[in-house]
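With one protein chain withheld, the remaining protein chains of the complex are depicted in position.
As written, the chain order gives the labels A, B and C, with residue 1 at the start of each chain.
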Amino acid sequence: MHMDRTFQGSPTPGPNATTLARAVGLTVDMPVQLGASSVRIVDGVDFAIGVGERVALVGESGSGKSVTARALMRLDRAARVSGRVEFAGRDLLALSEREMTQVRGGDIAMVFQDPMSFLDPLMTIGDQVAETLRIRGVGKADARRRALAVLDELRVDRAAERLDAYPHEFSGGMRQRVVLAMALVGEPRLLIADEPTTALDVRVQDQVLDLLDDVSARRGLAVLFITHDLGVVAGFAERVMVMYSGRIVEDGSVDSVFARPRHPYTRGLIKAVPRIDQDLDRLYAIPGAPPPPFARPTGCAFHPRCDAAFAPCLRDVPAVLPVEGGRAACHLHASQGA
Amino acid sequence: MLLSVDGLCKTYASFPNPPVQVLHDVSFGLDAGQALGLVGESGSGKSTIAKCLMALTRPEQGSITYDGTDVVRARGADLLRFRRDVQMVFQDPYGSLNPRMTVEELVGEGLLVHRLEPTPAARRDRVAEILRTVGLNPDDRGRYPRSFSGGQRQRIAIARALAVQPRILVCDEPVAALDVSVQAQVINLLQDMQRQFGLAILFIAHDLAVVRHLCERIVVLHKGRVVEQGTRAEIFGSPREAYTRALLDAVPVPDPAVGRARRRQLQHQS
Amino acid sequence: MPALKVYAWFLLKRLGLTVLTLWGLATLVFLMIKLMPGDEAQMAAGADASAAQVEAMRIRLGLDAPLVAQYLRFLLRVAQGDFGTSIVTLQPVMSDLGKVLPSTLELVVVAMLINLSVAIPAGIVAAYRQGGAFDSLCRAAAVTLGGMPAFWLALVLQFLLGRVWRVVPISGQVSFGMGSPVVTGAPSLDALLAFNGAGFLNALWHLALPAAVLAALFSTQVFRTLRASLLGVLRSDFVMAVRAKGASARRMLTDHALPNSLNPVLTLAGTQAGAMIGSAVLVETVFARKGIGAYMFNAVAQKDTFAVLGSVMFIGTVVCLVNLAVDVMQLVLDPRIRSAQFGSQH
Partner (left out) sequence: MSAPAVSVRAPRAGLGLSAFEASVIGLVVLLLAVAVVGPLVAPESVYRSDIANALLPPGAGHWFGTDDQGRDVFWRLVVGARTTLLSAFLVVTLYSLIGVAVATIGAAGPRWLDETLMRITDIGLALPGMVVALGFAAAMGPSLRSAIIAMAITGWPITARLLRGIMRQTMEAPFVAGARALGVSRWRLMTCHVLPNSLDVLIVKWAGDVGTTVLVLASLSFIGVGAQPPSAEWGATIAGARGYVSTAWWTVVMPGAAVAITSIAFGLLGEIIQVRRDPSLRGN
């Protein structure tokens, strides 16, 4: 189905950045629970992340954004991942599970949406943060000291006295800091943040974003930020990739994507969100709903909801082609000879 | 005033934990045809207010008056009239529709309970009409909720509420669980219904941008207390309370230039 | 959070439930006595008792009083540990059972050890390799064993292993001449107390098959519960977070997944400890072992209904106490409650 797609060379990070991680033709199939068949959640995705670059991956439910992120770290044991995932020149998909454990938490770390469910309820937070180091052979006292240092860096109140406390004794915002500390203590070069602020109240979300912004700037940490919230993207990322039904439909700098969205989906999405700083009489509404992965429309998956769709959109999956300021996968641009 | 809430207090007890007071002296009013926004973070008590308003739970102090009726103490025919005039749309479009009822049964249940359409045929026509109004195909009335997407289910929920021709619609986070690209459809539908039927809407949400878009008056809640209330222009243009300002400042704006400016401002402060 | 209060409340609730359960049990047993067909006094006095003896018994048992008074009197008797008198041994049921209880406990403890030490590792491996050959094998074994009548399994294995292949003794608790002086009533323990090594091994040898049968019966539940619980935990988010830290599969299982999935197993094991005492009635008699199961079986056979009901009361009480002990153990093991006990650190 995606064989007829043409890749325009290999994907590159944003300007002025050297490539840290790259996915080429990344495809993820998930087994369906009953029966032996599987569903293609991610369908041949290419992208690159530069050293210290902050990239947002935007998508709705079923777009495959979280599955893409987990596939980079090979976190999901049931998923069948194919294509290439390069990190600092190595193909992660070719590594053994044992080698992969060195990459996880060491080179690439991850923070998750709901901090409570991502913490072990029966282990103290000190032990959980230090575990990343203990796995790598750091001594007990040393690991504890470094865990404390990171918790302090993330401004966890009274971290020293609370090392032996359990997750249920922390508030939502503090828990997210603990999860962030767990990720940062191994000094990774790429942090994947999977909707880390979605479950939080706006004020706490603001604090956590601030912290993330601060830490990534100070440590030169690359961040892949997965979210459905365009507001968060605009304030945090340098580059945006938009996913729809398992494929990347647009990729570009935040400024160009927000100012001149190339894909009708991106354009609709930006217009459909009410804004705190503007009064509108009526919102633009994209008709229909995002398709589930097992009922992906033919051709461009967005065509049933697109008001600009024409014949090729129903037939062919559009190639991701370079446009000014980035890339887009839309037949409108292909026919204009971009 | 169509609905007025005065001095509401509510405490939840869960022995052996100490009781938690979730509402402290909450008062506000809703005029006919008006859209009122109730905003607050988690733990602000906004959902408890909805439960009290719908007479699903009883506040230990304060009064709720609807069109001359004391809702807290209403019984029998008074309560039934209230239950017809005030309808509710819930957050979770998956849990708020009985999975074992067809669309027709769901939308027609209010007509049945309040004996609004005497014959099954009349009920069926009324259901078809209301389904068309909310943008659903009447031919789908024999299907079950599970075969609809989240946005469509929310339309069914709205149709179910509107079938009995209420005067007030209480919406508890009706778009929070929907995909971004679908939220606008439901927001627009609510707006259309308000204008078309002269409905009063009590819109409970944590998303200030949606509230700004939909509501003429806004009540800001924090830890079970009303912090500030006023018109849209007052709350968003010149908030008086520091809490309201902090809340507004924290909302991310989908504009990179604004985002960068805010970053610079924060760095400057620290 | 008023930590100590939470802790005390939890304990109080469990204690209250235990007392309530014992009262319910006594009420049920009282009901059973009243359900018995025929004259209670006649039965208590024995079939060949004279009319005067029956009347004396009626007055002694208070059967001439109104039902409510009988009930209260019964509760009082039970509270004092009087669970009735056997019409065969003419001894209080309590003292009869007290003598054989250690033997049953010996069987149950060994069976529980076998049960947990087989089912827990099997459950862990099966859940981690869900769908693999080992998982399929274990699940098939669990279904097969779980569907077999215990007494029948005991009979068949006794016949095959004891009589045909002669690898274990057919019955009894210790071979003739190998016994030690009775101190506790549990042969293996008695042998240890007498420094009788050979006797100890001999007692264990006699225990092997009965305990294995009892264990097989219960291990299927432990296996299924642990497997399901562990599968749930393995799918949970924090396990993914642990993997994201770079933890090996082994570390993830032993340090995180297992501690989080043991709670339902512990609860089950508590219930099982009680149920095993009850199931001893099916096993002890087949292997001609002493114990409360065999006592009850004989009582049924000899129509000694008072002894049966006394045994029901006795076993029920032991089960309640075991359940209480397990609840307290869980309380001590769960940090969510434990940390509240020592004051939370907000």
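Throughout what follows, contacts are C-beta pairs under 8 Å (C-beta built on N, C-alpha and C of every residue); 3 or more make two chains touch, one makes a residue touch a chain.
From a predicted model like this one, the values you see are computed outputs, not experimental measurements.
Participant: For a quick check of understanding: of C:I124, C:V222 or C:M296, which residue touches the chain that isn't displayed?
Facilitator: C:M296
Participant: With the missing chain put back, which residues of chain B would touch it? List them for me.
Facilitator: The list for chain B reads 51, 54-56, 79-80, 83-84, 86-88, 90-92, 95-101, 109-110, 113-114, 146, 157, 160, 164.
Participant: Contacts of chain C with the missing chain: which residues?
Facilitator: Against the left-out chain, chain C lists 17-18, 20-21, 24-25, 28-29, 32-33, 35-37, 130-131, 135-136, 139, 143-144, 146-153, 155-156, 158-159, 163, 228, 231-232, 235, 237, 274-275, 277-279, 281-282, 296-297, 300-301, 305, 308-309, 311-312, 315-316, 319-320, 323.
Convention: only the chains that are shown with their structure count from here on.
Participant: Could you please state the distance in Å, as a whole number, between where the Cα atoms of chain A are centred and where those of chain C are centred?
Facilitator: Here chain A and chain C have centroids separated by 53 Å.
Participant: Would you mind pulling out the distance in Å between where the CA atoms of chain B average out and where those of chain C do?
Facilitator: 54
Participant: Can you compute the centre-to-centre distance for chain A and chain B, using the mean CA position of each chain? Integer Å is fine.
Facilitator: One centre to the other, that is 32 Å.
Participant: Going through chain B residue by residue, note those that touch at least 2 other chains and give them in order.
Facilitator: None at all.
Participant: Chain A touches which residues of chain B in the complex?
Facilitator: Interface residues on the chain B side: 41-42, 149-152, 179-185, 187-188, 191, 206, 208-210, 212-213, 232, 236, 246-260, 262-263, 266.
Participant: Over in the complex, which chain A residues touch chain C? Could you list them?
Facilitator: Within the complex, chain A contacts chain C at residues 70, 73, 75-76, 97-98, 101-106, 109-110, 112, 114, 117-124, 131-132, 135-136, 161-162, 164-166, 168-169, 179, 182-183, 186.
Participant: Of all residues in chain C, which touch chain A in the complex?
Facilitator: Against chain A, the touching part of chain C is residues 236-238, 240-249, 251, 255-256, 259-260, 334-336, 339, 344-346.
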